[in-house]
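For reference, the structure is listed below as structure tokens.
One chain of protein is taken out of this complex; the other chains stay put.
And then chain A:
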Amino acid sequence: MRANRLGAALAVVLTAALAGCGSGEPAAESTGAARSPAAAPQGPVKLTYWAWAPNMDKIAAVWNKDHPDIQVTVSKQAGGDDAAAKYLTAAKAGNPPDLVQAEYQHLPSFIAADAVADVKAETDAIKGEFTEGLWKLVTLGTDAVYGIPQDSGPMMLFYRKDLFDKHGLKVPATWQEYGEAARQLRKKDPKAYLGTFSSKDPGAFTGLAQQAGAQWWSIDGESWKVAIADEPTKKVADYWGGLVKEGVIDDMPFFTPEWNKALNDGKLLTWPSAVWAPGVLSSNAPKGKGKWAVAPLPQWNAGESFSGFWGGSSTAVSAKTPNKAAATQFATWLNTDPAAIELLVKEAAIYPAATKAQSALGAAPDYFANQPDFWQQAATVSAGARGFTFGPNVGVTYNAFKDGFDKALQSGTPFSSAIQSMQDATVADMRKAGFQLAS
């Protein structure tokens, strides 16, 4: 019940965000939810599914063959923040797809806009397939379930093994050692950097903050608590700020041509990234194939084994779909059926969210052929990864991150002031949207 009231409170944000866009679409739904798809004998149920993971249409084709009564059409979309905006607009206009691939950080904004259905009743049985941390990302810590976890992005440290050996660097086990290694490398090769701090990728920073134990949002009864400027986050920010100021860490953003070039030329030796990094490296730095290795993320205290998440997504069912049960059935199959997960791994190149599937992964990615225990490492890291509940306005927070850190890099102001501006922007936006905030 609490969840429903929360949902109603969250709905306010939509009115604010899309003010002026005619409203009053009938909220018809839910009545047909309990019905099994077989009970409606008017031809097969047709479902549309917006996803950006590659080859999802092939996976749906496998399902369609075995389930003539539920036919799924995949429409491949562009991913990222734009996908979330597009889905929200479609939901507002009354013609969203039945199913949507939803990144964990966007799910709360979907929930706030009443755009995704609560599928708790249908998913009770599969809860145990996922770790508690991942499950929390689709429940936001409430009683409701707003999606089924599909993939996850536990963070690890990717490093150039050949260059580490050449310069006699030790793989850092703590962030202190990482800083030391950065200084050593600058002395040995003044043109190379151990790593870079990107002011354009809030997702990466979020994962590092999670590793340090940050809890940016939490729900306390009826109200939200925002703690972006908490101690762990400030610690992470000041750590990177110090290294950048000292000049031992570069400050170019990820995924840019210059970054690609630095990776290819061996001028960038590490990348703290998520388990999906092999895909990026193989396209952006094809020259480094076989030269990289993976290690757990450096820790804040020696002996710990924590990590954070960068990316990952779930399959959510639209609140407006007339075929909620059928849609949930497909989403459940897609993310928990062993055969489907195998396809997801093989065709869509995702790192599955289901715990059992993570340990069943076999051969290492092609790019990491030199590291046969790649997936075992990933599974170990995944077990220690901790996330946090995302808030309903992650977009605002992430934009404030980019603005704040751009400014900090340019003017040399401390990184912690950028953190404070993220906190302030997020709180101001949530107040404006009508959320109740615990102070």
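Details
To be clear about the criterion, a contact is a pair of C-beta atoms (placed from the backbone, for glycine too) under 8 Å apart; a residue touches a chain by one contact, two chains touch by 3 or more; residues count from 1.
We adopt the following convention: contacts and distances are computed from a predicted model.
One chain of this complex is left out of the view, and of "Cysteine desulfurase", "Carbohydrate ABC transporter membrane protein 2 (CUT1 family)", "Multisubunit potassium/proton antiporter, PhaG subunit" or "Dihydroorotate dehydrogenase", the protein name its UniProt record gives is "Carbohydrate ABC transporter membrane protein 2 (CUT1 family)". Per the touch definition above, the residue from A:97, A:149, A:179 or A:202 contacting the chain not shown is A:97. Touch with the chain that is not drawn comes from one residue among A:176, A:264 or A:376, which is A:264. Although one chain is not drawn, the whole complex shows that of A:53, A:70 or A:229 it is A:53 that touches it. Interface note for the absent chain: among A:272, A:311, A:391 or A:404, the touching residue is A:311. The hidden chain makes contact, of the residues A:237, A:285, A:409 or A:425, with A:285.
Along chain A, the points of touch with the absent chain fall at residues 21-22, 48, 50, 52-54, 57, 75-80, 82-83, 86, 89-90, 92-95, 97, 151, 153, 257, 260-261, 263-265, 274, 276, 279-280, 282-287, 311, 313, 348-351.
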